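For this view, one protein chain was removed and the others were kept in their places.
Let's turn to subunit A:
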Amino acid sequence: MSSRDVVLGRVRRALADVPRDEGPEEAAVPRDYWTSHAERTDAQRLDLLAENLADYRALVHRCTPAQLPARIAELLSARGARSVVAPPGIPADWVPAEVERVADEPSMTPHELDALDSVVTCCAVAIAETGTIVLDAREDQGRRRISLVPDHHICVVRAPEQIVDSVPRALGRLDPARPQTWISGPSATSDIELDRVEGVHGPRTLEVIITSPEP
């Protein structure tokens, strides 16, 4: 007998107490939990996201879509970044001329990626109540590893349309078939005497730029 049959056989024998005519859906699940924890206006949702991101030590910036290229240029130059990896969906004018733009190619080795200074991406959705940005590997977000290996990540969130209140509302917008990375603040560890230290493996600096028509 294959191990598959052995394990499934054991499971079925172990469940002898479950009535044969009970379908999986019939085992009741109460769903009276809330889909969000407050009613908010667009502006309130944006403020809460900014507050929770900052609470987790992400650096938060706000501007209009028109100001975005200048803002990105400022952040890159403040760090002295000379090279940036950017997925194809990032507009050309988001990366300043004096910075080398490296395409997110599958052929790039992890070592090559490690040699780059920064990464610029967009996101799929951002969750205000938890201070989370979610990337799902679309054209403007790129492969999972590009937001992981470089030490400096700039992520652009478009308000109001990309910000949701809560985890339940975010899941409803996401496609499980796509690989996802949920990011809440930069990489952190509390493994040494519970002292929080930022950046063990992922980017040590996470900068989130929230763009909205009214800044």
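Keep in mind that, in the parts below, contacts are C-beta pairs under 8 Å (C-beta built on N, C-alpha and C of every residue); 3 or more make two chains touch, one makes a residue touch a chain; residues count from 1.
Following the convention adopted for this analysis, contacts and distances are computed from a predicted model.
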Which of "Iron-sulfur cluster-binding protein", "Hydrogenase maturation factor HypA", "Hydrogen dehydrogenase" or "ABC transporter permease" matches, in UniProt, the chain that is not displayed: "Iron-sulfur cluster-binding protein"
Option touching the unshown chain, where A:L76, A:V102, A:I127 or A:I209 are the choices: A:I127
Missing-chain contacts mapped onto subunit A: 2-4, 6-15, 17-18, 22-24, 27-34, 37, 52, 56, 106, 109-111, 114, 127, 129-132, 137, 143-145, 148, 167-168, 171-172, 176-195, 197, 199-203
